[in-house]
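A single protein chain has been omitted; all remaining protein chains appear in their positions.
Think of it as A, B and C in the order they're written, each chain with its own count starting at 1.
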């Protein structure tokens, strides 16, 4: 089995994460990493560092490109990489604009390269298993999907300003999860929320707490509740309820220790940091992508998944702004279930 | 301490429940029970059985009347009992009509008698404690309230037909719970649902599965999910999430036994039957009512609570019918928090 | 169904408990209560209070006697009551002397009256269910039984002095539980312990912490761990492990609330007070006894159960004193399984 040659564009937090995970993969060779601050980063332990991502695009030996640069650079790089015949792993969201996303989609389709979007939670041991449970009808027909997704603490206001808002930045993972678990499209969204954690977030036009109502094409109902601040940690739970029962995902914690003391029985909080919580999932998503390339298989989450999660985010934002339920625009090519 | 003399109107399931519970209360004397089928009921172990509830209304010795007859008789009996100077315990809902309810409310206020509505869940050891936790700000400011309330199996279609619909019949308990825990009024409702369990329920114009979005006067958000059928039992859970943490009520079960076997670790399901699940709460609600009478104190859930839960049910129904969020009509006398 | 007429001898904590529980039983009439301090007790709400327990023994109307007086009076009263033809409910332990116990046993057998010993834990919803699970071979053949039994806090030293020691006073419940769950006799005991909680307990010749190894006639192994002080509450757990799995009893607590906060996920401690923890079991044991009388059935725990638990306690004490395993003396009349 020959090595897959990889280039990484963008070496921020998530770029470095993928870099380190791939270092341990015996079938992957990381040939080059580009970053606009490449000269200030010290030794990342890779063959070649560059400030110019074009070096990666144009390197004929590189087969796969990881796009971990800021969101507003994504579609340009996607198109260049696809035209250069590279397989692409792109972090979410694809872009802030539906038009740009669709344009990039066309290029990728035409190039016939693999494209995976970074919805890491699909590769979590619990969520992926619930997907199988639902698919196998172990809970009968799915009636209600409930997702709880809360960050441990709000990001800085400057981040909020450039984030695209709660739905595009944070809930987008949950929108994808909803589609993943139900295997059905979201057709309507109703969202309500507020800046309950930090009123300054309202001043910059965003919210930090939301409840989002989902209606699925297959008749199921869904609800997501988001908060930017759960003081007890990164809260990631899910309940899939159906005609024959229910599958619930509880949080993961740093230990399985139960302390009995005067003031009660205590267990460890959920992991605080998303990199810790989804550590295994991040490894699995890349490993799956490599397998898809080696065996020329379908990826687990592709371009359409990126498009649709983004569209649900857009609809949710419109719902908050109007106070009304909003239909989610579907892709023509998709047959609704 | 002298005995409180009680008469019960209606000896169906709930009437008999209160009868049996009060038999064990040393400060209560049940003088008479009326029921239209009194002559076919055998010996209920009470002093006097009658088919004519007027005997109870007009008995000068009787101080307290329990109204456990069908909903459409409630307001008439309430008014008669109040005018006769009796304290009243009335099962929910007060009526199917907001006008009739308000009319009865005026009579009760004028008569100055105690009036308690049968929202038994307020007296559950868990829910009442969460109310205190929220009130004491142990979870900081309440941001999100989530209620899961599912019946083990759908009622017969004939029952559904006369029930007033899912919201008036079943969700009304959750509407009251929402007001109880938040200590705030619901100002807007958005509901979606379907007949996912049994399509025949749709044919009679009702639904069996719903997700109901609530907006509270104090800025908090809420969501209720209801189903007529949870095959694993009567599912009664709640999560109150706030700025300093969260309080979750888990289900009660018939044992604390954990079985380890080849096919997994298994625990008992939640109680199947609501009378079992809320057995202690039913006793507590009456016991509290008697204390309120003896010590001339405020009841824990009064007429306004009955009115407001009913109005939320009406708004929810309107939301389902229109597909739009609906404002809940408030009582003029209520100052919104 | 006519009423069962009851007299209670001894109105201390446990006597009052049974009194109050029986007040709510419609098939029981408590005719008299005796206590040496009867004149200082105020109104207990019973027909007759007396300082002289002979009044109860000799009352021809009284059918059942509850012996709730100090342990050193038990066998005398048992013999008198049995000879007077009364059914007997006796608190544990029967006595501090095997000889006196056997003597009383002979009298009871001869009189042919019902005799129940106050091993209340057999009537707990969890432990009684595990007994059925084991009996039905739901865990296959029982291999290992583990009992954890810890008091919330040590009794006063004066109590310890007169208690008969940890094994006779506290572990005796666990010895009975071991026999109850396994349905087999304990044939050998090895015990080790110390005054780890309070060294003063060693000064009065007792221990407060123990691990007791049990060998059963049916080949199973057992272990009990006792402590006089679990700061988190009254810890009452059990594990029955067999060839097909395991049944574990977890603690009961005052709520089913889970709190998520900065410093961890917290649940309520086990009940602190044994009267709270076994409230329902105390009611059930008397109710069962009454049924045994009414229907002339076998009681759930009889004289032999009292004898054998006591003998295991004696063997455990000898094991601690000698540092060696000790055989438990069996009753001739018992066929070992």
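Criterion: contacts are C-beta pairs under 8 Å (C-beta built on N, C-alpha and C of every residue); 3 or more make two chains touch, one makes a residue touch a chain.
Keep in mind that this is a model prediction, so the values were computed, not measured.
> Of B:138, B:218 or B:269, which sits in contact with the chain we cannot see?
B:269
> Can you say which of A:59, A:91, A:206 or A:252 touches the chain missing from this structure?
The missing chain is touched by A:252.
> If I consider the whole complex, including the chain that's not displayed, which of C:11, C:197 or C:217 touches that chain?
Once the missing chain is taken into account, the touching residue is C:197.
> Decide which residue listed in C:41, C:144, C:157 or C:204 touches the omitted chain of the complex.
The single option touching the absent chain is C:144.
> In the complete assembly, which of A:72, A:153 or A:244 touches the absent chain?
Considering all chains, including the one not shown, the answer is A:244.
> For the chain that got dropped from the picture, name the residues of chain C it touches.
Against the left-out chain, chain C lists 140-141, 143-144, 146, 150, 190, 192-194, 196-197, 209-211, 213, 215, 219-223, 225, 227, 229-232, 241, 243-246, 323-325.
> Pick out the residues on chain B that sit against the missing chain.
Residue positions of chain B that touch the missing chain: 230-232, 235, 259-269.
> Since one chain isn't shown, list which residues of chain A touch it in the complete complex.
These residues touch the chain not displayed: 23-24, 26, 125-126, 129-130, 133, 138-139, 244-252, 254-262.
In this text, only the chains that are shown with their structure count from here on.
> Give, as an integer number of Å, the spacing between the C-alpha centres of chain C and chain B.
40
> Roughly how far is chain A from chain C, going centre to centre by Cα mean, in whole Å?
59
> Multi-chain contacts in chain A: which residues touch at least two other chains?
230-232
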